[in-house]
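Heads up, the thing below is written out as structure tokens.
Only a single protein chain was left out; the remaining protein chains are all shown in position.
Per-chain numbering from 1; labels A, B, C, D and E assigned in written order.
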Amino acid sequence: MPEDILVDIRRDYVLSKLRDGERIDGRKLDEFRKIEIKTNVIEKAEGSALVKLGDTQVMVGIKMQPGEPYPDTPDRGVIITNAELVPLASPTFEPGPPDEGSIELARVVDRGIRESKAINLEKLCIEEGEKVWIIFIDIHALDDDGNLMDASALAAISALLTTTVPAEKFELGDDYPLPVRNLPVSVTSLLVGERILVDPTRDEMSVGNNFVTMITDQDDNFVGMQKSGTFLLSEEKFYELMDVSIEKARQIREILKDI
Amino acid sequence: MPEDILVDIRRDYVLSKLRDGERIDGRKLDEFRKIEIKTNVIEKAEGSALVKLGDTQVMVGIKMQPGEPYPDTPDRGVIITNAELVPLASPTFEPGPPDEGSIELARVVDRGIRESKAINLEKLCIEEGEKVWIIFIDIHALDDDGNLMDASALAAISALLTTTVPAEKFELGDDYPLPVRNLPVSVTSLLVGERILVDPTRDEMSVGNNFVTMITDQDDNFVGMQKSGTFLLSEEKFYELMDVSIEKARQIREILKDI
Amino acid sequence: MPEDILVDIRRDYVLSKLRDGERIDGRKLDEFRKIEIKTNVIEKAEGSALVKLGDTQVMVGIKMQPGEPYPDTPDRGVIITNAELVPLASPTFEPGPPDEGSIELARVVDRGIRESKAINLEKLCIEEGEKVWIIFIDIHALDDDGNLMDASALAAISALLTTTVPAEKFELGDDYPLPVRNLPVSVTSLLVGERILVDPTRDEMSVGNNFVTMITDQDDNFVGMQKSGTFLLSEEKFYELMDVSIEKARQIREILKDI
Amino acid sequence: MEELKLIMDGKRLDGRGFDELRPIKIEVGVLKRADGSCYLEMGRNKVMAAVYGPREVHPKHLADPSKAIVRYRYNMAPFSVEERKRPGPDRRSVEISKVSREALETIIMTEMFPRSAVDIFVEILQADAGSRTACLNAASVALVDAGIPMKGIVTSVAVAKVDGQIVLDPMKEEDNYGEADMPFAFVIRNGKIESIALLQMDGNMTRDEVKQGLELAKKGAMEIYQLQREAIMKKYRTEEEEE
Amino acid sequence: MEELKLIMDGKRLDGRGFDELRPIKIEVGVLKRADGSCYLEMGRNKVMAAVYGPREVHPKHLADPSKAIVRYRYNMAPFSVEERKRPGPDRRSVEISKVSREALETIIMTEMFPRSAVDIFVEILQADAGSRTACLNAASVALVDAGIPMKGIVTSVAVAKVDGQIVLDPMKEEDNYGEADMPFAFVIRNGKIESIALLQMDGNMTRDEVKQGLELAKKGAMEIYQLQREAIMKKYRTEEEEE
Partner (left out) sequence: MEELKLIMDGKRLDGRGFDELRPIKIEVGVLKRADGSCYLEMGRNKVMAAVYGPREVHPKHLADPSKAIVRYRYNMAPFSVEERKRPGPDRRSVEISKVSREALETIIMTEMFPRSAVDIFVEILQADAGSRTACLNAASVALVDAGIPMKGIVTSVAVAKVDGQIVLDPMKEEDNYGEADMPFAFVIRNGKIESIALLQMDGNMTRDEVKQGLELAKKGAMEIYQLQREAIMKKYRTEEEEE
């Protein structure tokens, strides 16, 4: 059966279930899929995590090396976040340089880490104005069954939580754990008519790419937001999204605290 | 009406007027369109100018920063000229890296500045062999109604005339005006049969891309020439072009002297 | 006549001759085409050679300049091999960045030079950990009538044999000949059914891209091998190829000794 | 880094109150080749927007048989910023182009022009904080100038948190040293804000601060909307007079 | 450089004998989106293979009217190696992708699927010596998992010359400091090695050493083949049990 007919059938099914307030996989509207986090999966990386969000799988590896600081922050480490939507992870991903989808993914995840001040960058200065630690956060999608955003954000902070600064390798003293001091959590919702579906699957996304991502920190403050997709958002839904994002993030943060 | 039919109609009209020795906008064969020059339009640039040549609009911004000299001229500043034919300026321009048209434009404008020795590069040495001023001349086309070449050359020298060397910003002493000591002027003509049309418009260019650009300095010497387009040039026309180019450049140079 | 029909006719002709154990140009199965080597053809290069293998022509130029060593070999020179299959050399080559064919060519030629330790890289250290000689081996195909691999390998070692280290130009003492201490020779064969055709021509390649390249050094040891093409190789043929490669390489090495 | 005071005596560094916009200047129809165009200044931002279309799609395989595709290119001139920017799109421009396109696509009646393209190009000639909002405001006017049928007008403005205070339309210093930045774009129809077309945020804000920010942004958007309207009407008045 | 002893008392640095493989772990069908997939560890190599197809070819002009085209992408994650690798293909990856594709294409019944593509993607999540062989072994299993009709199975392993000794399946140190490296891939059919599908070599080996290496590689390949079979059968058993 051609792909576009399948998409139509899938959409109709998703919508007809939704009319009864149900999701096709039986979840509640504000329920995340099952979350599994494995850390330290790549020994050659300074930190790493494999996150499964239902069938969605994302691996994040952290590499660190000494490098030059930005001129305007001479005493702080540097974060560089990159995402590769490799064609292994989805029939719709193409090889080649990052497209707007992977750039947006990397930048939103980066914003959550950066704006929550999750990493104490002041502690990553080696020699002011000359040398600081560069942290490469590389997001590697493995299986895209929807909501790569939250899976990537979760894998990034999980990997950072288990990262060791490789000082010895560069003859800069003893290794030490990366100083992480906040736990930003991303919550992405799909808007379908008046409904808000948290953590949408690939099948649910057949109704449209109408997403809002909201990232909160451990004080329930917002550190990042991104509306993504061609749709209009009402003020009312905006406030509803803030509430649901705070609440779901709290639950997920509990899992992170066990790492 | 499809675009190619429009082009045909336009060409026929241009040619039929020309048979009577007239141009479609009523100008004389050797007459430039109205020239407007605004300088210092971009405060963040070290120098800038917006040039209107009829409906053609080009902005040039000058940025300067310290950098390494070329090995064979260790005591001189460096000029880097770049042109972007952004798709905003014409339905025929495409986004992407510079194509041969924008490369030729940048290189011919660069040649005029460089070969007329308009900028006293010896005065832009900071530390011989180590550090000199790099001058970035960025040509940004805004509206292409024909003859971007002369508009760009005019905008470039106008912007340079109002450029301040930003020495303070780099803690290299007091700011000072960029030492400009010559006024190269570019005159581009369209060849149509036996006729020479100075400063051709977009509509006139529908008869063919048969251009010759000649750049002269304030002593009426030639500092740059470029035949551009698939056509043959007779010796006779070549000499005629030299005369008209010298004469028109003199007129335009008067405008520059008022900057 | 369309190209694909010509290919069919050519293939049938090659195969019908082969049934009688003959090649279309009358050579024996294990016979190379006539080899011509001209060295020092480009005075501006540190070394150069033009190799003709029948109608196949390849030029290799060597450029050398001081640069940084690799961190894991701080006391050794660096070899960088690059191949350009410029569209001048064949109707099937396209302009643009190196494709997999030219990358494979460059890497196999490089392996022969490197693994035979043909160049005494220890003698190309200028200052340990800081500065060593970088050797650029640039392979420039001129006419591809088949077996660019062996022609390129031969041109590379020939050019190296006549290379002068340009120490004076960089004020690093007197010029001296590049220390070459081994003569790797590449032998490429086409496999057609049970037959092994050494040094295949373009026409012979119409039966399929079933190549094996084997590179031996002056002790008849193997320093590089590459199976190239979508085909299966039997163990028996593998051993036969080793024997023929050693034997042919010995013959070609005699030519090299005269350079 | 020494603490920079961004607010003193209830005033911002440039003397504005918390709910004041920077000066805005809008000119419509300033380019000949484009089908619609707009030059806009918003504080020190200077941007030029051009619209081409509906027109044929190149390359053709991008065409959609059911509606027009919308493309948006946010591009900074090399001389538009303190340190010269290398020409060509960077990751930031790509993200801004995406969310801006999505905001404008919501109001363009794309279904009226199947297989065609509406191309929106915005050049940032000088950049200050809020260049993406300035560009959206210019693009919106250029779309009207090009006669593209739309369901409303898009108006964009950012709010920021600065020294703990929520302020409207932050300038460079407030963006660099403030605690949060939150750009919005709204769809305005029949003179009223209907919904949110663009929403981004980074920094640190409580739920209440976000709410406060949204209210402030709406107020600012309505003021900008009036200027957009005036600029458009001025052009049409002028054209009528000229006829 | 000081001489590194890679073999002591007849044992290798990790305690293996000359003819021993590193530990291997294979999991089949681990990805949802791909048509076939396999996660494989071989020593410290950790690779993930996915197969998509037979499916439509994009761009279309690459399609072959007489058979399926086969594409293979060997890609290293930036964090897979000691020093972070810049994303995107380098020259080494391009060469490995080429010879790996050629090896697998020999066994895929491409003539059954004209105008279509079989895409094989392999991500190296952690790299050690022999990553190309680990990838081929994973890709081969993923092809089976995807149900692609094949004339056999491809199994790959390298041999090396280390301190003058020919050893099986070299690890990083042996690859870096050894005298030669020689990766093979074989086609195995009806439980027997039929022919060589991939052959590369660099270093310095006599004719006899090459011969010895081939024999050792064949022995290793048969062991890997058994593990590949078991992993595939385990998956099908599990599926049957679940039904």
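By definition in this document, contacts are C-beta pairs under 8 Å (C-beta built on N, C-alpha and C of every residue); 3 or more make two chains touch, one makes a residue touch a chain.
Just so it is clear, the model here is predicted, and its values are computed rather than measured.
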item: Neighbouring shown chains of the undisplayed chain, as defined at the top; value: B, C
item: Hidden partner chain, touching residue among C:51, C:89, C:160 or C:249; value: C:89
item: Selected from C:110, C:144 or C:217 as touching the chain missing from the view; value: C:144
item: Those residues of chain C which, in the complete complex, touch the missing chain; value: 41-45, 48, 55, 57, 59, 61-63, 65, 82, 84, 86-91, 95, 97-98, 136, 138, 140, 142-145, 202
item: Residues of chain B in contact with the chain not shown; value: 98, 100, 103-104, 106-107, 111, 114-116, 212, 217, 220-235, 238-239, 242-243, 246
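As a convention for this text, only the chains that are shown with their structure count from here on.
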item: Chain labels contacting chain B and also chain E; value: none
item: Centroid comparison with chain D (C-alpha atoms), farthest chain; value: C
item: Chain with minimal offset from the mean of all protein Cα atoms; value: A
item: Chain B-chain C separation of Cα centroids, rounded to whole Å; value: 49
item: Gap in Å, rounded to a whole number, between the CA centres of chain E and chain C; value: 27
item: Shared-contact residues (touching 2 or more other chains) in chain B; value: none
item: Contacts with two or more other chains, residues of chain E listed in rising order; value: none
item: Category of the chain touch graph - line, ring, star, complete, other; value: line
item: Interchain pairs in contact, sorted by label; value: A-D, A-E, B-D, C-E
